[in-house]
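All protein chains of the complex are present and in place, except for one that has been dropped.
In order of appearance the chains are A, B and C, and numbering begins at 1 in each one.
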Amino acid sequence: MSIRIGVIGCGVMGSDHAELLHRGVAGAQLAAVHDFDAERASVLSRRLGNPRNIESAEALIADRDIDGVLIAASDDTHAGLTLAAIAAGKPAFCEKPLAATLEECRQIMAAEIAGGRRLVHVGFMRRFDPGYHAMRAELQEGLLGRALLLHCIHRNKIAPDYITSDLVIANSAVHEMDIARFLLKEDHAAISVISGPASRYAVARQPQVIILETCGGAVVTVEISPDAVYGYDVQCELVCEDGTVSLVPPHVISRRYDGHDGIAVEEDWRTRFRDAYRLQLQEWIVSIRDGRPSRGASAWDGYQASRTAEAGLAALRTRQRVVIPAEQAPPFYS
Amino acid sequence: MSIRIGVIGCGVMGSDHAELLHRGVAGAQLAAVHDFDAERASVLSRRLGNPRNIESAEALIADRDIDGVLIAASDDTHAGLTLAAIAAGKPAFCEKPLAATLEECRQIMAAEIAGGRRLVHVGFMRRFDPGYHAMRAELQEGLLGRALLLHCIHRNKIAPDYITSDLVIANSAVHEMDIARFLLKEDHAAISVISGPASRYAVARQPQVIILETCGGAVVTVEISPDAVYGYDVQCELVCEDGTVSLVPPHVISRRYDGHDGIAVEEDWRTRFRDAYRLQLQEWIVSIRDGRPSRGASAWDGYQASRTAEAGLAALRTRQRVVIPAEQAPPFYS
Amino acid sequence: MSIRIGVIGCGVMGSDHAELLHRGVAGAQLAAVHDFDAERASVLSRRLGNPRNIESAEALIADRDIDGVLIAASDDTHAGLTLAAIAAGKPAFCEKPLAATLEECRQIMAAEIAGGRRLVHVGFMRRFDPGYHAMRAELQEGLLGRALLLHCIHRNKIAPDYITSDLVIANSAVHEMDIARFLLKEDHAAISVISGPASRYAVARQPQVIILETCGGAVVTVEISPDAVYGYDVQCELVCEDGTVSLVPPHVISRRYDGHDGIAVEEDWRTRFRDAYRLQLQEWIVSIRDGRPSRGASAWDGYQASRTAEAGLAALRTRQRVVIPAEQAPPFYS
Partner (left out) sequence: MSIRIGVIGCGVMGSDHAELLHRGVAGAQLAAVHDFDAERASVLSRRLGNPRNIESAEALIADRDIDGVLIAASDDTHAGLTLAAIAAGKPAFCEKPLAATLEECRQIMAAEIAGGRRLVHVGFMRRFDPGYHAMRAELQEGLLGRALLLHCIHRNKIAPDYITSDLVIANSAVHEMDIARFLLKEDHAAISVISGPASRYAVARQPQVIILETCGGAVVTVEISPDAVYGYDVQCELVCEDGTVSLVPPHVISRRYDGHDGIAVEEDWRTRFRDAYRLQLQEWIVSIRDGRPSRGASAWDGYQASRTAEAGLAALRTRQRVVIPAEQAPPFYS
């Protein structure tokens, strides 16, 4: 029996998820869609085998023929819809961020704990990227010894005008904050932010260099360049006692042409992390089928990423190193 | 509705295909398995969600609840089972080679043509490898101009003792023969084989250098090294008038360790072409659902690969360049 | 006519320089050597064509048949010997650091200015590395736009026991401080140092992450890993508005062996920067022949590197960002 999924939000991310559920994930059935713009949902439905177009998100969540809910509506709806799914006892895949405030994150965790069952998966897709996955496996195998440093680079081709330095931290850097926790298995203890000079392409933002210090003493350097112009580029090197392991972006061909020999850089995260998105949904579907929590980011992970991002915003404003108080994960999440 | 597949042959390849149908392909259902060793089929069934274990291949093909047949039994059974599937009007995915003789290939094509419907997909998975796929797209886009030369390298880690130079041509080189036709879209007109010296690891075989000349005048060089020892390695460079395009093996991490900086070579074709196998099955399932021929290798393609391989065996024996007579594809296949 | 050079100090660096002057540099003649251990100088002399072994550094500097002096004795002698060369009106190639204190650096500049002629070349050889040289040329060409960020990585295989974190800043990081000024053409305005966890191989030191901010607002990240174990490795990426340019370590072969595909990492800086050392000496010899200042690092450059290193030591101790006061280069040096 296929797992029947309802997708809430039919914008770019929601459409991509819906398409994967329809064509690229085993054991899934795209059973319903919803968007506040009903026509947009309707267009998507016609393109993907005519799943039902349910007119309210609440109705979709409550529907008896829906086994799991994928939340890809606007960021401000995430917390409310996730709480509704928990109340309905249904697995919820929530696009990042989990919530707009730390307080909402805590409410979601409280609801989940009260319900006694882990139902929330936060869409930090990089955890399913084969490269990050292999880096973590390499570290766990132990050949390279203990992790000392991590270098992360995150470059967007060109950011829309409304993106400010604050949003660069909250929307882009948050991916690095989560992946650093995922790779190093240590919470962050402090954060510093050093702003670079504005590129001539930038409007209200600058490249940022972020330094994270983990509870265990490891140091993470992060470059966030919102306007790299040449393309979308994510790099990562994990430096251990006996060696290092680096991400190799997934290029399948190289070209020699017009005096150059090399590879084509990606346009955006959707092509770069195509496999990660597919594998993430596949794991989520299998976890529902098997009745166990997803191996992806939990509500606790989403909360930690948001805590670090909030500290990062303070560090950006004050130009000071900001300490992040230690917080113990509830046993429910460990 | 899922497409219900029966898998005939539960050895290494059959098991891999069955697992993909069960876990990695959207819209498929592993509905039945069969093996001449019923216990082996039974073990596989228990591991993959308990599809029916049908005791004869003929019964599986005839079964009304089976929508498509995947043939991965021993090479000598391919032709007979494929003919049976055609007789039953069912889509057949046949592992390469399509048949043991050219005469059998012709019988299969005749049966398919008589039935009026393309039902056969031959398992040349490389056509679905993202790298080869991108190389072909690059050529089609036209930026690089006309194709002039193609360089192919195919190295196995170490071949089993029973592999002879004849089998190196028939089993390994046949992949290069097919992919060269796929990339260049031209049939082969001549073949030469030059044997290298035996490695100390080889028993009854040697590395082979093969030169293919296409109808259109392009030249293909092929290295087949059955005992490369360091790993499984497939390389390819397409040389065009204005530039070249090369395969980048799909490595997701690189490592700096113990004086070295680089990537880990694959162990065998199953890991190297994991994505190709998955994407191939996905296309086959979609083609059944949509009631159209698969975009993979057809019976005609399988026949052409076998014709070139047979000429290659003659070239190996005689140490002469062997001309391959031109043969026009029936309209049914073009 | 060859330029006759006297080498003071016949340890590792002095011997390497002497050998290059004897065998690898056009227009040079290794005319004399000196070491406080006369026997060591004698051994080197016999190996390299029997230049004179002069028993005091002062006599060597004063000798009428010596056209230039290369100072590679212990660090504490650099300032005194350089001042003696200036007093004798002879070009001096001084291994880095230029002096043990900032005060001595200022004395050297004062003497040089008083003499009215630029005579001092500080041995920051990286400025002659073909890679860094090409990076700078790329920036100057302007295609990539303005420089925003610079990422530097400097890893030693394993440091001797006496190396402390202070020495890691003063001896290793100083190369990055100089090359950042060379590439960006901007002085440093502030420095922060974040210490990583001690590797199990380290005795009294840790990897360091250093953040430099330049007068123009560019940000430089530096990793210094004194105990990288896998080898000696220097990396650099310059991030500009329209693209980035990275150092490619000079490997001439790659190897596929035993499951790996890649290159061999260098053992130490002497092999990694072999070309840089040769090209540096070649430029120095040509500058003497042509009677003009060398294009290498000047006394002013040596002084700036030392100023930043000193601020770095303060940042290491205080764990605070340390501001480096702006200082205008005397017209003599610009």
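One rule holds in what follows: a contact is a pair of C-beta atoms (placed from the backbone, for glycine too) under 8 Å apart; a residue touches a chain by one contact, two chains touch by 3 or more.
Just so it is clear, the model here is predicted, and its values are computed rather than measured.
Student: Which visible chains touch the chain that is not shown?
Tutor: A, B, C
Student: Kindly state which of the options C:39, C:65 or C:258 is in contact with the chain not pictured.
Tutor: Considering the complete complex, C:258 is the one touching the chain left out.
Student: So one chain is hidden, and I want to know which residue out of B:45, B:225 or B:287 touches that hidden chain in the complete assembly.
Tutor: Going through B:45, B:225 or B:287 one by one, B:225 is the residue touching the chain not shown.
Student: Would you indicate which residue among A:42, A:164 or A:254 is in contact with the undisplayed chain?
Tutor: Answering carefully, the residue with contact to the hidden chain is A:254.
Student: Among the options B:29, B:53 or B:244, which residue touches the chain absent from this view?
Tutor: B:244
Student: Footprint of the hidden chain on subunit B, which residues?
Tutor: Spelled out for subunit B, the touching residues are 145-146, 148-149, 151, 153, 192, 194-197, 199-201, 207, 209, 211, 213, 216-219, 221, 223, 225, 227-230, 239, 241-244.
Student: Identify the residues of subunit C touching the omitted chain, counting contacts across the whole complex.
Tutor: Against the left-out chain, subunit C lists 2, 22-28, 129-131, 133-135, 138, 143-144, 242-248, 250-258, 263, 282, 286.
Student: In the complete complex, the non-displayed chain touches which residues of subunit A?
Tutor: 230-231, 233, 254, 256-265
The rule we apply is simple: only the chains that are shown with their structure count from here on.
Student: State the chain with the largest centre-to-centre distance from subunit B, centres being mean CA positions.
Tutor: Of all the other chains, the one whose centre lies farthest from subunit B is C.
Student: Which chain would you call central, comparing Cα centres to the global Cα centre?
Tutor: Of all chains shown, the one whose C-alpha centroid lies nearest the global centroid is A.
Student: Taking all residue numbers used at the subunit A/subunit B interface, answer same if over half belong to both copies and different if under half do.
Tutor: Counting shared over all numbers used gives more than one half: same.
Student: Using CA atom averages as chain centres, what separation in Å is found between subunit A and subunit C?
Tutor: Going by mean C-alpha positions, subunit A sits 44 Å from subunit C.
Student: Tell me, which residues of subunit A touch at least two other chains?
Tutor: 242-244
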